[in-house]
Structure formats: structure tokens, C-alpha cells
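Every protein chain but one is kept in place in this view of the complex.
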Amino acid sequence: MLLTVDRINKSYSSFPNPPVQVLHDVSFSLAPGQALGLVGESGSGKSTIAKCLMALAAPESGSILYDGMDVSKARGAELLRFRREVQMVFQDPYGSLNPRMSVEELIGEGLLVHKLEPTAARRRERVAEIMRTVGLNPDDMVRFPRSFSGGQRQRIAIARALVIGPRILVCDEPVAALDVSVQAQVINLLRDMQRKLGLAIVFIAHDLAVVRHLCDSIVVLHKGRVVEAGPRADIFERPREAYTQALLAAVPVPDPEIGRARRERRHVLT
Amino acid sequence: MTTVSAMSGAPRRRRLALSPFDTAVIVLVCVLLLAAVFGPFFAPDSIYTSDIANSLMPPSAANWFGTDDQGRDVFWRLVAGARTTLLSSFLVVTLYSLIGVTIATVAAAGPRWLDEALMRLTDIGLALPSMIVALGFAAAMGPSLKSAIIAMAITGWPTTARLLRGIMRQTMESQFVAGAQVLGVSRWRLMTKHVLPNSLDVLIVKWAGDIGNTVLVLASLSFIGVGAQPPSPEWGATIAGARGYVSTAWWTVVMPGAAVAITSIAFGLLGDIIQVRRDPSLGGN
Amino acid sequence: MTGLRVYSWFLLRRLGLAALTLWGLASLVFLMVKLMPGDEAQMAAGADASAVQIEAVRERLGLDAPVIMQYLGFLGRILRGDFGTSNVTLQPVLSDLSVVLPSTFELVFFAMVINLTLAIPTGIVAAYRSGRTFDTICRIAAVTLGGMPAFWLALVLQYVLGSLWRVVPISGQASFGMAAPVVTGAPTLDAVVAGNGAAFIDALHHLILPAAVLAILFSTQIFRALRTGLLGVLKSDFIMAVRAKGASSSRMLVRHALPNSLNPVLTLSGTQAGAMIGSAVLVETVFARKGIGAYMFNAVAQKDTFAVLGSVMFIGAVVCIMNLLVDIAQLLVDPRIRSAQFGGSRA
Partner (left out) sequence: MFPSKTQKPLVEVRGLSVDMPLAGGKDGLRIVDNIDFSIAVGERVALVGESGSGKSVTARAVMRLDPVARLSGKIDFEGRDLLTLSEKEMRHYRGSSIAMVFQDPMSFLDPLMTIGDQVAETLRIRGIGRVEARKRALSVLDELGVDRAAERLGSYPHEFSGGMRQRVVLAMALVGEPKLLIADEPTTALDVRVQDQVLDLLDDVSTRRGLAVLFITHDLGVVAGFAERVMVMYSGRIVEDGDVHAVFKDPKHPYTRGLIRAVPRIDQDLEELYAIPGAPPAPMARPAGCPFNPRCSDAFDRCRAELPAVLPVTGERVACHLHDRKGA
């Protein structure tokens, strides 16, 4: 396994209020090249998991092992290697790019920080190359994020993460803030990248439908606990837990017949 | 894969044209700055000597703002005093801004306990009326312009520190800062490249207003007698010296006071202009 | 209920902060004492003290002990209410102040009343009609008046209204022979105690200009804070929801926007009460009123540094108490205080 999350617990305290436990013994693992979906509603602890995965927060107990290294204890050179090999794409395409940096600076920052390309000219080449890969025009690298649409910003964010050649990409609701018509652009891009680069993806979402098209296996979270986990087919075709079933049943379907029928059935039940 | 060019998206923010009023304010500020820089070179030497025969003369073609009790030309003394007043105010604001920025940055970047300690220190500074504390310091160090400047510099920083630290904390909550951390940037690069540039512009707005305010406080301290001492042409000290002549020679009091007021107002308005340009909704219309 | 816990924690924190502030202030004043040039014992004993007297003072203040002991001794004296001794009156600073303080409080109180009655209505109307003529006039007035040095405004108004037009008395606290017997030290209050209507009017007459001068500067700050706050709230979403209910503009403004923008105004007026005592130094001297400001001014003029520092300590202490009261008021006004204070950190 590339990444193993083993029974992590985490709580937030805001004295004088009693501490609130947000994660209870959460465990899952990720194989190289695998796409894993973490699905949960608000309050399910999925953002906290992302923070722990990215070593931005440390779990109180349990461990997160990446390639043999304990993520929450990693320091110095070890942490730097982790930072190069595990990257992240954030939810809000408007807030996740520093507004005062050009696209070239934004995408090239990882190359600079990890000293992957010593010269500015080589860095520019690499930036142009990755921009083409994610479907951006390299001529736009001198521009600033504010002149791009939401979908394009998410492409910039993906390019920024991928340029240093990570092995895992953690995506925290990367399409939740996008319009429906462009959501699919980003999901398709992630899928292409996963296949082309052999990338492992942790895809965090509140929407099961989005996850279905990208992830091989799925972990369903509810109030900080893993409710159900398994391969895609199991979760979607044969959900065992009532919570998973309820989640599936609530996803809207773009078909008036099905939608109406579902609503009427529920009226009969209640 | 298709290549998408950045065609749409948010428009560049439109530049607001300067209104005649705004232009007037900026010209006024420039005139004041010019007076402060070059004024003393043009001022006649007579403003430093006393000429009792010519004392308390009303405004005339020879003495535009009249003369004071020592027969010195009020207008040229004000021009000469502009340097003292403005230079001191710039010095004070620069000094306490440096202190404020340092404290805010350390608090925002540092561990929780340090942040807490520095912010409590700032709370103390904010709770105490700065003019009174400055008065105490200046009085203790022995009344002089230098004492007043030092006293104002060590009492002025808390508002800057509090404001900036709040904004920096807010900036640090934003996703692009988390993004930079995830990328593995150093603490130093995080603060200087990501957090500070996105937090500092609020200080630019504050700066002009602070200058205006400092001009006022400096004049006040000098008036009480803990700032510049007569015969310095500093405006507050000039008013203090001329206090007794309000009824007999109004110009000796009104003119230097007007100079303080105009300078303070001009910088205050400059601050307003900058602020409205950043957030047009504050200006109305 | 966690509510009570949260409230008491909030109060405890604020009390702690007030204590901390007082301690910080005392340390500052100690630092000021140490900054004084020359021999401290000599300064404390006065310019014409004999060698023996100086030694006695040195003994009393423990000036031979290490600085840390001196500091602790200083804190102890502050705790016992010993704010130092004036070199001029030879009285403890605190007893000097207790004589003049009611007069200052009277001035500050009236100034605060004028301040708020001036600033709050204009702030509301200006925000509501933002960009219109009234707003523009108010904003220009706020910047202009806010930029004027208080002492100068006092001098000019005193000359114009007092000497030229004779609308108000030039200076002092009461006309000759009009004053009610001193009971509290605040002329208006004394007149009320004595049941002397004419004296009350006379005292008010003397008070109005100084209080107005003091108020003007501060009311420009309140005006700006309230206007900016209201404009921010009026832009917010829930105001649109209120409009969607069919509420009138006045209801929107008074019932919804105003309560939501009062908090910063409340905090500001608390800070202002302290700053006003500070500015009283400027106004009281110009109008020859008794008070802590005039006392400090004279102390500065006579190089009575211990009186100045004692006054600084005292004013700071008053300000701390004011701030604490404002905090408690906030607690009563805002039901969200707990979420504002303690929320946020939940991801």
C-alpha cells in the first residue's frame, strides 16, 4: 500500500466548550495508481481527514503511513520528500491561487521550492509543458489568476500540483464550486491524468454521483466514522448500510419520470 | 485535449477617474511636502531673531500672516515649521509601523502562545489612551521634540499591530496559503511571498490617516509643553507661545492652528481617497 | 447549559485582561520613572531638599535595593493606592486628584452625551443616504472637524464666542458669586445638591463650550465608524431578506442594520471615554477649568514629574475600568458573543 490510514482520531477543542471529536478510528488505504473516493456530508470529518493526510494537522492517535514514513512525525528532508510526492487540489478555485502571483510563478513555485529545475528558462519550459498537458494555453502564463474562469483556475491548480510529479493527488471537493457544465471538464482531466501518469487520487466529495465516474473504491463517512467501504460496484449496486442507501437515494437524477416517481413513493411511505 | 485560452472571466477593475476635489487634495499634500523639504532654504533668517519694534503687526503685503510677539514673520515661521512637523510625523509613523508590522508578523507566524502573549500586550497598548502615555514618557524623559517623537513611536504601534495581525491571520486561513504549505515552501517564503503581500495594502490606507493624526498629537504635546520647545517654529509650540495674544493679535494663533488643521485634514482626506479607490462602495454613488 | 459557562469564561477573561492591563500600565509608569534623567531620590524629594531629606526619600522608596525589588515595591505602593507624591503641593497625587476629578468627569460626561447625540443620528442618515448631499456634507465636516487640533479649536471658539460675541463665558466653571457650595466638586452636581437652579444654569453655561469642543473631535470618529459599519451591514444578504419581507427603509435601518453595526461603536465609545480624559488636558487648560487635565498641565509646567506619572497611572486605571464596563455591555447586547469569541476553529 502506498498510503495507509490506521485508526486515526481527532478532536477540536474550543475552550470553554467541551472538545468535539470529529474523527473516530478512521482507517483506509490507497494502492499506487488507485482512485479512492471519500464521501460524506458536512460534519463527516472529510476536510479534517484531508488536513491530516496533507500533514497540515496531526491526528491524536492512530497513524498515517506514506511509503513507510509516519506522515504526522515527518520533519525536515523527509517532510520535503512527502511534500513533493503528495500534492493537493483545493475546493475554491477563487481562493486557492495567490492573487499576486502570475500563472508562471504559481505553477513554477513547486519546481523552485524543490529545486527541480535550476534555471528560470528550464522552469518556464516545464510550466509551458504542463499547461499544455492540462489544456491551458502556455501564452497565458504571464497572466494573473483573476482573469481566468473557475474551471480554468482549477486547471491551473491541477498543473501546479502535477508539475513536480507527485505520486498521490488529494482533491478536496475540486468541482463543488464549479458550474455543472464545466465540472465534467475537471473530472475528465483528473481521470486522464490518473491514467497517463499512474497517479493515485484521493477524491473527497459530498456528492456520490461525482465520485462514481472517477473512483475505483469508495469510503463513506458519517459523523467522523467510516460507515461503509468497498469497491465502486459494491457501494453503488449493493449498498449494505442504511446510511449509504439514504445518501444514494437523495442524489437527484436528471430525469423527470424517475424523480417524480421517487418523490411520490416517499409521499406514500410517510 | 483541447487548449483553452483565457478569454472570459472577471474583468480588470476599472480605474476610477480622479475628481477635481481629489486632485485638489493631492496637490495640497504635494505643496505641503514641498514646503517641508524646501521651505527652510527660502525662509529669511529674520524668523530666528527677534525684532521687538516690529512685533504683533497684522497681516500685510510685507508679512502675509502678520508678525508675532517677537516681530518674526508668521508665514515664514510656519513654512520653516512645516519641516519639523512633517518630518517628525513621518518619523513617528514609520517607526511605529515598523514595530507594528514586526509584532504582527511574529504573532501571525509564531506559535500560539507567542501570538497570545503579543496580542495581550497589544490589548494593553490599545486600552491605554496613547496621548496620555506619550505625555508621561515625554515628561519623564525631559520635555523636548526628541522625547515626544520617541514617546509617540512607542505608544503608536498597537493599532497597526492589531489590524495587520488580524488581516494576516485571515490571509493565513485562505486556501492559497494552505496550498503553499502543501507545496513545501519554507516559513520565510510563506510569510514574505504569500501572506505579507496579500495583507499589507491595508497599511497603505492607514498610513495617510496616521500621518494626519500624528501631526495633531505632536502639536498637542508641544502645546502642553512636553514636545518641541520655544523658540522652535514647530506649530504646536508656536501656538502655545502665542496663546496670550488671541484677543490682540488673532493671526499669531489662528494661522499656525490652521496650518496644523490643513495638514491633518489633507492627509486625512488623502487616506479617504485611497480607501474609496480600494472599496468604491464606501464613497456612495 | 454551556451558555453560562461561556459567559462566565468571557467575563473571567475580560477581568483577567483588565488586571493584566493595569499591571502593564504600572510597569510602563515604572519604566517612565526610570527614564527620568538625574537622581530619582533628588527628583522625588524636590529641588530644594536637603541631603538628609534626599536620603530619607531614598530610604523610603528603597532606591538602594536592586531594580527588581524597587519594581516590586513600586507595584506594592500602587496596590495600596500610593500613586506618588507631588513635589509642588507636597500632597499624595491621589488626594490631589480626588479634589479635581469630579470636575473632569462632569466635563467628559457631558462631552460624551454631546458626542453620541451628534454622531449617531448623523451617521445613520448619512449611511442611508450615502452618496447624496447630506452624506457628502457630513463626511467633509467629519474630516474637517476631525483634523482640527482641539486646543486650537478651543482657543478660537473661546475668542469668537466668548470674547467677541459674548454668547458663553470665556472661562472658569461658574460666574463670580454664583457657584453653589462645593460638595462633590462637579459644579452642575453641586448646584443640583444645593437645589440652586440659577447656579445649575450658570454651571451648564460654563460647561457647554468646553464639552462641545471636546465632543466634536470624538464624534467625527463615531460618525465614521457608524457610517462605515452601517454601509457594510446594508450591503449584507440578510438586509435583502428583510426587504423581501416588505419592510420599510426605516424599519430595515433601525430594527436590523443599526443593532448589527452598534458593536464597534460601543467599543469605540469605551476607548473614547479614556481618550477624552486625556484630551481634557488640552481643553481644561484653555478654559481655565479645574480638573485632572489642568492639574497635569501645571505639573508639566512646574516639572512636577511624579504628579504627571501618578496622573498617567490614575487615568489608565479609570480607562481599564471603562473598558471592562463596555465589555460587559457587549455581552448583554450580542447573543452571538460566544460564537464570535469561541467559534471559528471548527473545521
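All chains are identified by letter, namely A, B and C, in their written order; residue positions are counted from 1 within each chain.
Everything below uses one rule, namely that a residue touches a chain if its C-beta (ideal position, glycine included) is under 8 Å from a C-beta of that chain, and two chains touch if they have at least 3 such contacts.
Keep in mind the model is a prediction, meaning the values are calculated, not measured.
In the complete complex, the residue from A:Arg143, A:Arg225 or A:Arg262 that touches the missing chain is A:Arg262. Only one of A:Gln152, A:Gln194 or A:Ser217 touches the chain withheld from this view, namely A:Gln152. Listed by residue number, the positions of subunit C touching the unshown chain are 236-238, 240-248, 251, 255-256, 259-260, 334-336, 339, 343. Listed here are the subunit A residues that touch the chain not shown: 41-42, 149-152, 179-185, 187-188, 191, 206-210, 212-213, 236, 246-260, 262-263, 266.
Everything that follows uses one rule, which is that only the chains that are shown with their structure count from here on.
Comparing per-chain C-alpha centres with the mean over every protein C-alpha atom, the closest match is chain B.
The chain pair sharing the most C-beta contacts is B-C. Annotation: 47 Å between the Cα-based centres of subunit A and subunit B.
Each chain gets a centre from the mean of its Cα atoms; for subunit A and subunit C, those two points are 54 Å apart. Centre to centre, using the average C-alpha position, subunit B and subunit C are separated by 22 Å.
Residues of subunit C in contact with two or more other chains: none. Residue positions of subunit A in touch with at least two other chains are not found. Residues of subunit C that touch subunit B in their complex: 17, 20-21, 24-25, 28-29, 32-33, 35-37, 130-132, 135-136, 139, 143-144, 146-153, 155-156, 158-159, 163, 228, 231, 235, 271, 274-275, 277-279, 281-282, 285, 296-297, 299-301, 305, 308-309, 312, 315-316, 319-320, 323.
On the subunit A side of its complex with subunit B, the touching residues are 54, 56, 79-80, 83-84, 87-88, 90-92, 95-101, 109-110, 113-114, 132-137, 139-140, 143, 146-149, 152, 155, 157, 160, 164, 189, 192. The residues of subunit B lying in touch with subunit A in their complex are 1-6, 8-10, 12, 174-176, 178-186, 189, 193-194, 197-198.
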